[in-house]
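To start, the structure under review is shown below, and the notes come after it.
Left out: one protein chain. Kept in place: all the others.
Chain naming follows the written order as A, B and C, and within any one chain the residues start at number 1.
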């Protein structure tokens, strides 16, 4: 009873794609995906990536999706990362002071592009006058000393903490997973007994942000023109539903064919469509 | 070190007000508030109420704020309730089937105005073919039988559940509080081991929705033109900050003068301004 | 691959039974159970009920289990209810002052048998000088006014609150469930942002208490002589395992034949044995 992505796509002029599990997996871009995307683009669809990945800049992410003939599928402004909402928060709420961060140097793009100085937690001392802290990525630092240092820095300062990726875990090779920076945020919140400012799906704000971006590029679109395609009920589908756009679950990533109906029943998160993948 | 609302208001063309604890309290509209609002309106400010109250329609709420000379302060389209986001969700995701609800008859406005039939939980049987459930208000039903009935209806159906008011408690007479419908939602979620779709502050989507409404009425405004005024750090200020607008905490409601600095320190939620109230 | 209760029982001299889902269900004592219990007793086994039910006194519960020939299976001192731990807490920690409670009049046994006066929440005023509050049962009071009253009483007093039944829901007719007093405790804890003192399985203390009782009656027993038989992984089996006694899951109640392996895998709670029921 699965439906066809290509047939359903005809009904929408704007398509939001989750990246991991939909367009790519641990081995890179999924076979056939670039051709499908190039076709859609040729048909005039407006295509966007809507991702919780804040480990790299949109520009670097865009380089993953280059079709041999059609060229770059997603120009930089078509890639919307939860990190961009964190960047806007820092720009609006932190003036002038540097921002301490956990993550790889690449991820600090979301601080520096807000016009602020980024300092790795490992280089902060009690005297460093920081204006905020940003949790950007699970890599690029030494967990035990740096998480403990981050907690103690926050015990002595009343500053905002942003989490640029709400995910708790992310898939890696095979069926393995790894703790994502959202999981590290859980640990720190629990130790500090306070809540940080988190960005990313399933937050409906991530979708209203993406919709605003789409409207700026293609004025006049309505929510009913937009389809969200994702592999995860709890982020892609829950958030798309809450924002009121149509949602499609694909079974090429997190959610297996044998389990999707069970997962829908226990979560109460109901996609409008279910397809095997975008290439079948 | 408190600041003056009237002086700060000069810097903004659009002001979002929380209702309870800012404009009114258990005794009704706070003395002097209508005069302040009328003055702001005369100066050309665009004024909005942004509230988690989904017990009545915006039209009924608007009747609270009528100035003897300036007339109605908030026309119906200036009152933005979390119930309206729930209504839009129902309109987008539930087609044709009736919606079962917990709440007073008045609160069913948020279902019927989506063009859907509203049925009180008490009148649902196992055979009633409902398309969604809506938790609208803590009053208007008999808790024990109706909460238990709602849980069992949901154990047999895979349908979405919307919560039109995210608050856990709300203030009543004196220093007392009462369990709000968000608290009832917590209880039901825990019993069912699933999560519902919740609307309202501090969700940044409530603010992006309000900002869109403001933009539709006053084209061209930017976020820096908007001030959110609220009495609760965890909803008004946390959400306004996350959306990237300026925020003002007033001490006329939930947050007491003796406690606000402590509350800010332990929560890490930092308002841009702190004022005693909007009338002082 | 299910095992036989009767064969396994031979290896133990003391058996702890959960009541609901093992010995009885919505229709009363399960067919054949009284005969099995009478046989075990004849063989010299020491039999105990270990239950989270605190709605009635052990004496009243004992009346459920009378065999036509063997007579009373469980003398009063063989029935161990979580309410008894709550009673001991009240006796140790509340001296002289009355205790306010939520529950049926029958459940107040656990207060009065501690030598303390029991007052229904509905009869407490702000002036009533109570020494503790006890949540005993989900019935016997009017939820909305009494839960709200209880919360406000606690906002003005620093007194302990005991919860005599840790369960969130309990099964009723058919496949339906009802919110138990542990669920009401969750709601109140969330509204008050504090934690109460909860008694009952899966708390290992419930098992050490039962083991002490068994030792008092039958000196010299060791943990390896005791088997816990229950229908719920999260309470009976988790708690029995933690206390270090052998555990048997029966499929005559909460846990269905088709689901038990899945439930074990996702919970990580592993019974030593699995049997269809105690009568097969």
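Going forward, a residue touches a chain if its C-beta (ideal position, glycine included) is under 8 Å from a C-beta of that chain, and two chains touch if they have at least 3 such contacts.
Quantities reported herein were computed from a predicted structural model and do not represent experimental measurements.
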**OP:** Could you tell me which shown chains are touched by the chain that is not displayed?
**Re:** A, C
Subject >> Sole contact to the chain not displayed, among C:13, C:165 or C:241 >> reply: C:241
Original post:
Quick one: which of C:41, C:67, C:93 or C:117 touches the chain that's been left out?
Top reply: C:93
**OP:** Decide which residue listed in A:35, A:106 or A:186 touches the omitted chain of the complex.
**Re:** A:186
**OP:** Mind listing the chain A residues that contact the chain we can't see here?
**Re:** 138-139, 142-144, 147-148, 151-152, 155, 168-169, 175-179, 183-184, 186-187, 190-191
Original post:
Which positions on chain C touch the chain that was left off?
Top reply: 88-89, 91-93, 154, 158-161, 193-197, 203-205, 207-209, 212, 223, 238, 241-245, 264-268, 270
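In the analysis below, only the chains that are shown with their structure count from here on.
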**OP:** In steps of 5 degrees, what rotation angle do you get fitting chain B onto chain C on the CA atoms?
**Re:** 180
Original post:
In whole angstrom, how far does the Cα centroid of chain A sit from the Cα centroid of chain B?
Top reply: 28
**OP:** Could you tell me the distance, in whole angstrom, between the mean C-alpha positions of chain B and chain C?
**Re:** 41
Subject >> chain A and chain C, separation of their C-alpha mean positions in angstrom >> reply: 45
Original post:
For chain A, what residues touch not just one other chain but two or more?
Top reply: none
